[in-house]
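One structure, as structure tokens, below. Some questions next.
Up next is chain A:
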Amino acid sequence: RGNGGGTDAGCVTTDLSDAEAVLNMSNWPEYIDEDDGDYVSTMTQFQKDTGIDVTYTPDVNDNVEFFAKVRNQLGACQPTGRDMFVLTDWMAARMIEAGWIQKLDKANVPNLDKNLISSLQGVGWDPNRDYSAPWQSGFSGIAYNKSLVGEVQTMDELLTRSDLKGKVTLLTEMRDTMGLLLLSEGADPSNFTDDQWGNALEKISKARADGQIRAFTGNEYINDLANGNIAACVAWSGDVAAAEDENLVFLPPQEGMMIWSDNMIVPVQGTHKANAEKWIDYYFDPAVAAKLAAYVWYVCPVEGAQAEMEKIDPSLVDNPLIFPTADYLAQTHGFMALDEAKASQYEKEYADVIG
Partner candidate 1 sequence: MSLADQARGDLKLTGLHKRYPNGFVAVESLDLVIPQGSFFALLGPSGCGKTTTLRMVAGLEEATKGTIHIGDEDITYAKPYKRPVNTVFQNYALFPHLTIAENVAFGPKRRGAKDPASQVKEILALTELTEQAGKKPAQLSGGQQQRVALARAIINRPDVLLLDEPLGALDLKLRRAMQVELKRIQEEVGLTFVHVTHDQEEAMTMADTVAVMNKGRIEQMGAPYDLYTNPQTTFVANFLGRSNLIKGTVVGREGTGDDAVVKVDMHGTIATIKASKVHTDSDHGWVGIRPEKVLIQPAGEALDAPGAALSGAVVVDASYIGVSTDYTLRMPWGQEITCFEQNTGRRGGLIPVGTKVDVSWRPEFAFLLDSAQDVEAGLEED
Partner candidate 2 sequence: MTRLGSWIGKHLMLTLGILVLLYMYIPNFIVALMSFNDSSESRNLYQFQSFTWDNWLNPCEPQGMCESLRVSISIGLLSTLVATIIGTLAAFALVRHRFEGRSTMNLVLFLPMATPEIVMGSSLLALFVAAGFGGQLGFWTVLIAHIMFCISFVVVTVRSRLAGLDSNLEKAASDLYANEWQTFWRITFPLVFPGILAAALLSFSLSFDDFIITNLNSGTTVTFPMFVWGAAQRGVPMQVNVIGTLMFLLALGIVIGGELLSRRRAHGKASAL
């Protein structure tokens, strides 16, 4: 059911890519490599190769928050000022369903079809990858600062251990935090009941009331973790390793962890779709993908990147955070697809507990 304008109303602009060699995109913080001394980042290289001037804004901290920022424009068929967003699967699905996302021109993204890893093909919300292209995948688990506290193995420890009191953060992303809690409840995040949901929520509520939780965060947890303002938290896999702080440890809770993917999508009023497609195609080149993965330490969605990694940093070739084995993937879970009513019910309940 298309919400608001969408494609039905013919809300697609003409592509100005031929005239304007620019690309405006929003992505999550700390999600791309940066120039440093002699090191030339993938993005700089892309701009050199294509002549496209990229304005890259790392302003996505939380899917819902970002959605709130753009929903009015998208709904009214107004430009958001962005040609591309990188949003998590469920949010990408919601936007595609609303008719706010442009179809990619397959001819322009040959690398996508050629190199997308099999586990990310044929997702229910975009079976042919007509609308989206994965940027990175990752896991949500526990991180802690080992200079401050001992190992934190389970979510229950995280929420109750007294040495962590007031030094724990959880993510504002409902699916990450609640997924882990459902797991610790013994429930399956991809298929759970309202009761299980309620129990999991109660756990947070209690921990919060006890003063165990210091904050609900987006990506900013990483600084506080390094600095010692927090001792342990729910974290995203790549961030911890990429922080290059030997005290910071990421580990899957004993109950298992969550997996997700972030996807590049082009909104209907994005006026530089062809440039966006060039970007997608470029990042689906295995060499580029390997270079990016070596920097951000997230799961690389590009087939052939593992081989290219050999040339860049052999020590990373077997890193399960980047190239997870089937075994490793066995302990990961996805979050149940929710219809609109359930989604907004859960989101409201979650918001009330964390806000």
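These made the cut because all candidates are chains of the complex that A comes from, given by their letters.
Criterion: a residue touches a chain if its C-beta (ideal position, glycine included) is under 8 Å from a C-beta of that chain, and two chains touch if they have at least 3 such contacts; residues count from 1.
The shown structure was predicted, so the numbers you read here are calculated from the model rather than taken from an experiment.
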Judged by that same contact rule, which candidate in 1 or 2 sits against chain A in the complex?
2
Parts of chain A lying in touch with candidate 2, wherever the complex brings them together
29-30, 36, 55-59, 61, 69-70, 72-73, 75-78, 80-82, 217-220, 222-223, 226-227, 243-245
